[in-house]
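Sharing a structure with you now.
Only a single protein chain was left out; the remaining protein chains are all shown in position.
In this document, chain identifiers A, B and C correspond to the written order of the chains, with residue numbering beginning at 1 in each.
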Amino acid sequence: MFKLSLNNLNDLFKAAAEGSALYIPADDGAGQARFTRWCDGMEMSKALKTVKSAKEFFFPQTESLVDFKMKGKEIEIIDPRTETEDFVVFGVRACDARSFSILDKVFLADPVDTYYKSRREHGTIVTMACSRPEETCFCTAFGVDPTAPEGDAVCYMTEDELFIEAKTEKGTAFVEKVKAVLEDGDASAVEAQKAAVKDILPKLPLANLSTDAFGGDKLMELFDSPKWAELSASCLGCGTCTFVCPTCQCYDIRDFETGHGVKRFRCWDSCMFSDFTKMAHGNPRLTQLERFRQRFMHKLVYFPANNDGEFGCVGCGRCLSKCPISMNIVKVMKTLEGESK
Amino acid sequence: MQVNEKEFKPTIVAFCCNWCSYAGADLAGTNRLNYPADVKIIRVPCSCRVNPMFILRAFQRGADGVIMCGCHPGDCHYTTGNYYARRRMTLLFSMLDYLGIERERTRVEWVSAAEGAKFAATMNEFVETVTKLGENKRLEDLRCKEK
Amino acid sequence: MQRIGVFVCWCGSNIAATVDVEAVSEALKSEPGVVFSTNYQYMCSEAGQNMIKDAIKEHNLTGVVICSCSPRMHEATFRKTVQGAGINPYMVEIANIREQCSWIHKDKQTGTEKAIILGKAAIAKVHLNAPLTAGESPVVKRALVIGGGIAGIQTALDIAEAGFDVDIVETKPTIGGKMTQIDKTFPTLDCAACILTPKMVDCAQNEKIHIYSYSEVTAVKGFVGNFTVSIKKKARYVDTTKCTGCGVCTEKCPVKNVPNEFNLGMNNRRAIYIPFAQAVPKVATIDADYCNMLKNGKCGVCSKVCTAGAIDYKQQDEIIEEKYGAIVAATGFNPIKLDNFDEFAYSQSKDVITSLEFERLTNAAGPTSGQLLRPSDGKHPHTIVFVQCVGSRDTSGCGKPYCSKICCMYTAKHAMLTREKYPDTDVYVFYIDVRTPGKNFDEFYRRAVEDYNVHYIKGMVGKVAPRADGTLDVQASDLISNEQLHISADLVVLAAAIEPDKSARPLATMLTASMDTNDFFTEAHAKLRPVESPTAGVFLSGTCQGPKDIPETVSQASAAAAKVIGLLCKDKLTCNPCVAHSDEMLCNGCSSCEKVCPYGAITYSDKEFRMPDRTTAIRRVAAVNEAVCQGCGACTVACPSGAMDLKGFSNKQIMAEVDAICK
Partner (left out) sequence: MQGKMIARAKELLQNGTVNRVIGWKAGDFAYDITPAVFSSAEELDAGFVYNDFCGANFSKYLVKESRKEGKILVFLKPCDTYSFNQLTKEHRIIRDNIYVVGVPCDGKTDGETLKLKGITGITGIKTEGDSFVVDTLYGEKTIAKADALPERCLSCKSKKHVAYDELLGEDGEVCESNRFDMVEKLEAMSSEERFAFWRGELSRCIRCNACRNVCPACTCERCVFDNDNSGIAQKAAADSFEENMFHIIRAFHVAGRCTDCGECSRVCPQNIPLHLLNRKFIKDINEFYGEFQAGEDTETRAPLNIFDTEDVEPSIVYEKGGN
């Protein structure tokens, strides 16, 4: 365990940014946090969470897959990928850190998504234990410990110090790299803080949220629940929940005609959209009810069914904050709880 | 004439209504009134056919300036089309300006079928203005610029 | 995927001189979808058209791109060509590489590059073309002629002769127009009245012709074959059905000081008047600006003397609505006002007159009963100076940039007639150029100079200064002898430029017909369609299209009539298939499109739909009446959802052109 005075955070960032890209949560123009490429003097946001999760480092909102260059009637196929540079994402919370293992199950399963894989290999994740959980947090319901995040290296922040501990080979390399600005630290301050946060966790309004009623074996009773109608009634069909979600992994592949050829790109898609999984005959889920149900069934039933019981939600609470009509997975779980029993 | 290879040649799209401005452009041609080849004309039945989408599309695809020409107000072949076009373009151009897109990149000019000289003069002047501004960077789509 | 054929026209050397046509057809050959590309000297020629037809058959073409002159020129030609080869006429697009390219770019490389891009844009568009079928609309078999001068009269007579009903709307109380004011006509010197008045009478007597005199067109709606026109019959306070034209009222009316417009204010008429003896209709009209009865209710003389009981002081303007299949504009001309030419002292001296006033002074029915007398003192003038090009060919902005065309000839006529009738008179004519193209025109002019000894002086009059003794000091320069002249004249006659009648501009707006900067109506094509306006169903007769003399006016009037007859002969017209179309599945029913449609072509109805979510719903959706829609496209932009699109100029087609041009 190493430590660093918070006054010297800039030095740490400077060292970390040496030779690789460093991303930290920083406040944007609207005062909300987002992962931003660090440059000298940039301050870390005090916000608990970024608006968008850290998933876009591995699964960006849009990415070019292949280019078709056209000249007259000739078509040339070009792989637009360039060498991925090493990068560090600093300050990832426990919930987001867990989301990577969920995404891995999708993108690294056979057939491996090489675009995703390459980024995973080049990225080092430095997580940050939570010290001030919020009312929308419910990661514990999904087995995430906000005081002990996963990651290549883990940081803990106290009043005036930052502690850092390497967990993996990449993490060790990271710590080695920035070691010059660190000093040795002992774990007692960290443990004290962990204990303080653990005291708060049971007081969170959603502390008692249970996943017992959900899982891969609850398919039909949940699917057929009459409650979906009222739950989805006011859904706007926007993609906010999906796009701020750290685990939503659906994408669309589109062709953009540039005038000189075609750029095939993929971009995040949302099962809430009316044109999601549109096929020749249209969208198989014709109503918003079906689309809405899909999103939650996927997280709470289909995903665990295919992944040894692991849920497709990490309880980050972003959708609770951001849904324009305040409909979210917690309300869905609470409403449906009785259904599968 | 010496041609400077690095000389910036703008791409200009001119939407011309069939009845007045396109005919005006034809007259400019008939009278051999020169204007730069950078201007390419798209024929539309009336200025009111010009959708803001088309103008944005032109900028996206690499235009450096877009001009819309129609019959003089009051002379629309369809009576009222250019009045609607006038409102639409006024608001659209104002919005583009508000977003920080150089206002000189967009223009509306009323050119009658008899105003071949005005058409040529307008195009000469517009090309000059846009050339001075240089390449459209603020409303560009880089994907379309890769050659 | 279309199979597109590209045909690049050389237009002789018109295109080929500045565009490398071979390079263009070669470059376009490699565009996606292009299966055939060639070039030829004259694509519009029979051989060229056959080349297109053969290629369509040989290569199974589905779309055709012609790189040639403006589509305004030959689009129709090529549509017919491809139709002849079995493909839909709307599968043709024209790349205008002549007017927009070869004629304006001197550099061959520049021209060639641009021509290729224009060709690519046309190809991009044709990819998205769909076969279109034109609908039909009925033709109202009645024509309207606006203006009752010699042009309108001739047009009306010819149309009526062909058996169609025709209405003449004339703002004055009588038809006849300017020609009624003219004394003799060049170059034959026949009496204008003698040749005009029989035609006026023909009009009045022809049962196919209805004359709305003292009337104005106030609104025009509709489109070719089906115009609805509002005509205001101005109150003349005389019941035209009762008035016998006896003229007693015009003698008894106590208001004697109304300037007589027929004699250009050179004498007076009464408040109730018949413009002249041969007026058609020959009925009296009360001038409300002067009539005591109408102004203050005191008089009533005309009513008392009218044995027919035709006077009706309570008469109101009346608006009638009539339907027409074709409209002819024959609004004529006026001499310009001479306010800007004070150097000629027109406003200062009564003895400086215009040529039209001169006509009245020499006319037997004029204020001097045909005696050429000075307006100031009624004496016979011994020295007369004619000044030509007063306000014509004037680029200073005071006058008109164009040549008024008729002045040279009528001035020669005036000079000759003066010399013939009054051989003791010295006649001078100042001119810039004497223009006498026309049958027997130059001979006529030469007679004036050679036989009648009219002094023609090349040069412009700088100033006319009235002297105390009543003569006029004409200061001028003789450009040939290069000397300054002072001529002491008794009378100066100004050949004022002519300009379109002021009613033409508002009428053009109502007709949606285009005008040039001088307010002459624009013809559909300067050479090939000189008597048609670009607006379908609107035709041009006489000087409203440009300066003309009488024989030209009459020729054009008959030509316009022939075009009208051609139109009215048809029972149905083929509509423009490039009309708006609403995609009902996208339509929100918001009515935006309906609000901006100038033709009322869009209607709404509630319809039951099967919705994407398996439910059925009743939705309000727009429908376009294709016979009424003229294809302007206003609705397509008003529609936010993109439900409304325009056939032949669809959003995607235009964007494809944009893409091709910008890449």
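Rule of thumb we're sticking to: a residue touches a chain if its C-beta (ideal position, glycine included) is under 8 Å from a C-beta of that chain, and two chains touch if they have at least 3 such contacts.
Being a predicted model, the structure only gives us computed values, none of them experimental.
Note that the undisplayed chain, when the full complex is considered, contacts A, B, C.
In the complete complex, the hidden chain is touched by one of A:Leu4, A:Met44, A:Leu162 or A:Leu204, namely A:Leu204.
In the complete complex, the hidden chain is touched by one of B:Cys16, B:Ala37 or B:Leu56, namely B:Leu56. Residue A:Val330 is the one among A:Leu4, A:Leu300 or A:Val330 that touches the chain missing from this view. Even with one chain removed from view, subunit C keeps its contact list with that chain: residues 585-592, 595-596, 604, 617-620, 638, 640-643, 651-652, 655. Although one chain is not displayed, subunit B still touches it through residues 52-53, 56-57, 59-60, 73-74, 80, 83-84, 86-104, 106-108, 138-143. Against the chain not displayed here, subunit A makes contact via residues 28-32, 34, 48, 51-52, 61-62, 132-136, 200, 203-206, 230, 233-234, 236-240, 242-244, 252, 254, 256, 265, 267-270, 273-275, 320-322, 324-328, 330-331, 334.
The criterion applied here is as follows: only the chains that are shown with their structure count from here on.
The greatest number of inter-chain C-beta pairs in contact is found between B-C. Using CA-based centroids throughout, the chain positioned farthest away from subunit B is A. Chain B has the Cα centre that lies closest to the mean of all protein Cα atoms in view. If you average the CA atoms of subunit B and of subunit C, the two centres end up 30 Å from each other. If you average the CA atoms of subunit A and of subunit C, the two centres end up 72 Å from each other.
Residues of subunit B in contact with two or more other chains: 61-62, 144. Looking at subunit A, residues 259-260 sit in touch with two or more other chains. Residues of subunit B that touch subunit C in their complex: 11, 13, 18-20, 22-23, 25-26, 28-30, 32-35, 37, 40-46, 48-54, 57-58, 61-63, 71, 74-81, 84, 88, 112-115, 120, 144.
The touching residues of subunit A, when paired with subunit B in their complex, are 256, 258-260, 263.
By the touch criterion given at the top, residues 61-62, 143-144, 146-147 of subunit B touch subunit A in their complex.
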